[in-house]
Each structure stands twice: as C-alpha cells, then as structure tokens.
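Left out: one protein chain. Kept in place: all the others.
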Amino acid sequence: MNTGSQLIKNNFRVEKLPHIWCPGCGHGILMRAVTEAIENLNLDKKKVCIVSGIGCSSRAPGYMDFNTLHTTHGRALAFATGIKLAKPELKVIVITGDGDCTAIGGNHLIHAARRNIDITTIVFNNNIYGMTGGQYSPTTPKNEFGTTAPFGNIDKAFDVCKLADGAGATYVARGTAYHVKQLIKLVEKGINNKGFSLIDAISICPTYYGRKNKKGLAVDMMNYLKDNAVDVKAVKKFQKEILEDKFVIGEFKNTTEPEYTDEYNKILEKVKHLHK
Amino acid sequence: MNKRQIKLMQGNEACVEGALAAGIKFYAGYPITPSTEIAELCAEKLPQVGGKFIQMEDEIAGIAATIGGSLTGLKSMTATSGPGFSLKQENIGYAALAEIPCVIVNVQRAGPSTGLPTAPSQGDIMQAKWGTHGDHPVIALSPTSVRETYDLTIKAFNFSEKYRTPVILLLDEIIGHMREKVEIPNSDEIEIIDRLKPSVEDADEYMAYKPKKGELVPPMAAFGEGFNFHVTGLMHDDFGFPTNDANISDQLLRRIMKKIDNNVNDITMYEEEFMEDAEFLVLAYGGTYRSARSAVKKARLLGYKVGLFKALTIWPFPEKRIREISNKIKKILVPEMNLGQYVLEVERVVKNESEVHHLGKVNGEAITPEEILSKIREVL
Partner (left out) sequence: MVISNTDKELKIIEKWCKGCGICVEFCPKDVLEVLDETIFIRDLENCIKCGFCELRCPDYAIYLEGDSNE
C-alpha cells in the first residue's frame, strides 16, 4: 500500500490520512511545511510536542507522529506553557488558528509572548472560522464577509505579527501556503529561536472565506498569495500606493532576550544553595 | 514509630504541605482570595523540592498549564475560589475526558459573583459536580480541620493518580484561613499512589486509552518518553484519536464514569459519632462540621438522641451508608453555608424513609453551634 513520501511516512500517523480538511484548503500545505522544518532540523521525535487548540488548524497534531495534544479553544498556549516549564527539554510547537489564537486565545498569546517562553507558535491564518462554518475572525479584513458579517465586517483586523512583537515575542515572521520553501525556513528559525516565536502562516480557505468573499477557487486563492505578497526585504523598492493592497511576508523580528525556563532554572539553582 | 512533628498551621498551608508530602512537582494558578496563600507557598516551596511554580494570566490558563504539567508526568495542582472555579470548568471537563490526573482546590467564598471575598461559604457544592458541561466522573473531598486538609490533599492526589482523573478539594474560607495545632504524620505512615505507567517495551503499540484486560484505568505515559501518543478533548478511540463513532463514544464515557462508580467504597470517606442510640442525625461537612459537632454534643446532654455524620468525600455522595442510616433514623438535619445543596442529595437518597431538614446560611458568617442547636430543638 503506497503510504506517501518518506517525509510523510517518517512523521505522520499515516493510517489517519487523508486528513479532514476540504479540497484546496491550505492547512495541509502548512502542516507539511512544519513537518519538513522538524525533519530538516532532525529533532529527536521523542522530544517534539505539538499542541493545538480548537478549529480546522488544530486538527493537525492528530495526524503528526509526535507527543501531540489537542486542547480547548484558545488555550493551546496555556497548556503548552505548562508543558514547556514542566519539561524544558521538550521542543514545544503550537499549531493554532487565527480565531483560536487571537480571539478567545488572545490573552494567552500576549502573555506567552511577554514571558518569552521557548515555544514556536504557527498560526494557520485563513481569515475565517472554518470549523464552525465561515464566521469572520479577528483577522478578516475590514468590509469583507463572513456568515456573521452578512453586511461586511466592521471590525479592524489584527496584524498578528505586530501583536506578538508588541507583546514581547523575540522571533516574528509571516509566510504563506504558496511560499512554502520560505515558510519552512521561517519555521526552522522559529524553532531554533530560544524564546517565543510566532509565524503567521497565511492559509487559504476556499470553502468559506473564498466563497463568501468571491476569491475564486483554491488555485485562484493561491495565485492571490503569489501576486500580492511582498517580501519585507523588498518593501523599500515599492512605492507606497502599490503596497496599499499588498501584504508583507518574511522575517520581521529576530532578537534574543532571557528565556522563561532558563530564568526559572536560575531560581532553582539559587534555591539549591539556600538549602545546602 | 518516631515522634510526629507538631506544627501550628493555617489550612491553606496544610494543603501545600500535604501536596508536598504527596509528591507535588508542579503548580500553576492565579491569585484569588481566600486561596492565594496556597499559590504563595507553592511559589516558595516547590523550587526547594525541584518542583516548579508559575503564576498564569488567568484561572483558565492556570488549570491549562496544570494539565500540561501533569502530561509531562508531574503531580500537578491548581487552587482558586468561586470566581476562578467557574472559569476553570471547561478545562476540568477536559481533564476528566482526557483522563489527566490533577488536583483543583476550591477555597469557597460567599458568592455568587464577587460576593463576599473574605467570607466563607459552601455554595459551590453542586458546581463541583455539575459545573462543567456533560456527564463526567467527579471526585470531590472536603476537610473539616487543618489536619484533615493535610490528609485529604494527599488523598486527592492519590485518587487523581489512581483513577487518572481531576480531583476537587473543597475547602472554605474558615478551613483555609484558620490556624490550629497539627500533628504531621511521618512519611512512613503516609500511603502515596503514583499513576500506572506503561512498560517501555510496548512503546510503539502504546494505546493511551486502552486499560489492561478487566481494568478501567489505562496506563499513562508522559510526554517525552518515546510514547508518541495523542491527547484530545474530542471523543476518542483507544489510541486517543478523535472519533464520531457512537459506540466508541458511548463505551468511552461509560468506562470513565465506571472508574468512579465501581470504586465508591474506595473513594467514599466519612465518619460517624454518637450513632448507637441515635433516632435523629445531623449530617455536616467542611467548615460547618465543628459547629454541628458542638451542637450535637449539647443536644445529647439535653436528652436528644442525635447522631453525627461527617461527609469527607462530597462526591460521590455516600449513598449506600446514608440509605442504611435512614432506615433507623426518623429525622436528618443538614446544616450548610448555602440555601440547600447537599441536602438535596440527602433527600434524593433517603426519599421518605426519614424526614429531612435544612439549615442554610448565606450571609458570609459561619453557622454557629447555637443556631444548629436551636434548629435541632425546633425540628427533632
């Protein structure tokens, strides 16, 4: 029985494939990209722990052959914080959606970033609540549509990267389901960053976001990513007006700050001497 | 048996000391009166035993991180009071279905809402059983003294490890904040139970949700040990992988319920006193119990044939014993700091074998022996 490429056989619970995402959904591309990043870094699979919340994105860990945890809506980062602090040797990766991470999970996002705990968070950002059938989310662009924004979304969307940067994340980047090679590199650098890393991975949702907003088929949505993404390194070359309706991808922030579990280990050391 | 240590201790402190005796290595929580001393003491003491403490951004994150800690193999606890207990409900249900051992302490304060933050109450009794959505296994214990807080915290950890389930420890502000002399049992006197672990050989066919033949509690590996298993809050199969299958879902829920229902004798703890000639009974628990005991002793001096029942295990309700007692008891009085919660269980079980009366108090003050005594005179 043919069970996929070497990458898939090595890293997936193949008997659980094919996954549940719709035809043309970008999440499968992102999940593979995350897996390829893990493979490229040849991490010890026994020590990789993937945590997710609730939503389309968050079904990913079930398919991935690691220590996997599918938690409650919005709470992946809080669960992951407990895992990382309790066992820092684990490489903790959070896979979450735009709604899961920035709506109900917003409080946990800004605090995990503020702590700069060594967790790599990949937001499968498809600008919609897919699992519940197409409601608009905190990243749905203004004036666009969702089943709960039948007259156009009046909310202003988050820039997830700026949000994470402002809260204290030390690695922040954005990739897309089209620019897969770049995304793999961004995830690798995020995993290698000893601190809180956030990668905003723009996905496509033809079934709801695409249909509701007349973005065409999966192929058209992929071409949109291809034609409207501008790499942060190239931004200066573009006049302002052109950038108006483009979006910027690439690495935005890569700094080093004290990492939470390292700081806690210093306390453990300090306390040990107290009790000699 | 060498001499036991004697200490003057606060209830909340005894909870932490008990947790340390039980082998706690992880605490995640959030400050809330009247439980904050538990967090403060864990912050100070856990690093000294190689354990870890984290103050999270809210109570939901508190229990989420606690569950995360437990998944790496550490005995984990969180503590809160009413408002936080309400926030934790969804993840308590998650820990019940995903069968993750952990201890949730609720130092009850007068509610609802912000209520009387520094005043005692027993108003979360039903919430402890029905707070989160859906049927799920529940174990809840409630101490009546600082020493019992120490003992029942150990019991809470033991039950959570033994049955792979969250256990709720119901204190109230009286028990949590009062100080009294406590005789600490020596470590060799204390029974410690650790979770059943899978053997290393079956690493690749390890099924995180398949108990051994005839058992109800599956062995539990820890993240990072080579058992790459999946944990989810969705209904799941023996591998832990999500399922919509009606049969599998039915079997899973009934199995986790049976973990408790089939072991009620092991889990249910209670004490009785003055029962020999008893025609009437006072049933009390937690912070109200000592007032009840004082009232019963006085009543007996006045010639009332009153017995006393102390419920230490709140859930599951000590159904068998209460039904037996009701055969020879005419009237039962249940004093509790709420408007009638645990009394409903007594009525459900006793039906019309005995008359059931309730003494409720919700103004933030403890129920006094005099109040219970006058109620005894009135109804018995």
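Per-chain residue numbering starts at 1, and chain names A and B are given in the order in which the chains are listed.
As a working rule, a contact is a pair of C-beta atoms (placed from the backbone, for glycine too) under 8 Å apart; a residue touches a chain by one contact, two chains touch by 3 or more.
Predicted, not measured: the structure shown is a model, and the values here were computed from it.
Within the full complex, the chain left out of the display contacts the shown chains A.
Residue-level contact of subunit A with the missing chain is found at 2-8, 12, 17-19, 21-29, 32, 36, 39-40, 177-178, 180-181, 206, 217-219, 222-223.
The rule is simple: only the chains that are shown with their structure count from here on.
Residues of subunit B touching subunit A in their complex: 25-26, 28, 47-48, 50, 52, 54, 56-58, 60-61, 64-69, 71-74, 76, 90-91, 94, 222-226, 228-234, 241-242. By the touch criterion stated above, subunit A contacts subunit B in their complex at residues 13, 16, 45-47, 49, 51, 54, 59, 61-62, 65-72, 75, 78-87, 89-90, 107-108, 111, 264, 267-268, 271, 274-275.
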